[in-house]
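Got a structure for you, questions after.
For this view, one protein chain was removed and the others were kept in their places.
Right, chain A next:
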């Protein structure tokens, strides 16, 4: 299965060389629009026909921003995607593929086949803010930061307990320190705005980190 890539600006999913990008052909059954300008590149496409799937790299926005929505019946061969990535850490191997209610099964299958053909793992979700992973982990990270402030336990004991008790490879505090509290702030703030759920409101420590970053400290 051949694919074409149009890269529009820096990509959080593929920040560096990757076989999927390098393996692209001038023409292909699947069109991958990568980079922060992927949505604009899709809008500017002169001919959107003839593809099994068109894959738009998403940031925190919904796919519907680029495709439009109508009465809950929207869906076409245009899907969204994003490799899950925490802050400044390297992208994970997980690609979240975003579909709409009427997206054809074949388009989803084609997207899976492409990414998995390059050794990536896929999970399919609907077109919702935060997709799967951010939607689940951001309230958890906010709660961990709040409990640290409330002195439920030390940062080390909290991390150790969650690692031993749940088999997590990394505790929430050390993970946020490694990947950037300010970056967590940006993602969870976007979700807070989109969902209106206080669980996503950036925790105090994330706000402090964001303020310091903004001030260049």
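By definition in this document, contacts are C-beta pairs under 8 Å (C-beta built on N, C-alpha and C of every residue); 3 or more make two chains touch, one makes a residue touch a chain; residues count from 1.
What we mean here is this: contacts and distances are computed from a predicted model.
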Considering only the chain that is not displayed, what protein name does its UniProt record carry among "Tetrathionate reductase subunit B", "ABC transporter permease", "GntR family transcriptional regulator" or "3-hydroxybutyryl-CoA dehydrogenase"? "3-hydroxybutyryl-CoA dehydrogenase"
For a quick check of understanding: of A:21, A:133, A:194 or A:208, which residue touches the chain that isn't displayed? A:133
Please pick, from A:6, A:21, A:65 or A:160, the residue that touches the omitted chain in the full complex. A:160
Looking at A:1, A:102, A:152 or A:193, which makes contact with the chain not pictured? A:152
With the missing chain put back, which residues of chain A would touch it? List them for me. 84, 92-94, 96, 121-126, 128, 131-133, 135-137, 139-140, 143-144, 147, 152-153, 157-158, 160-162, 164-170, 172, 199
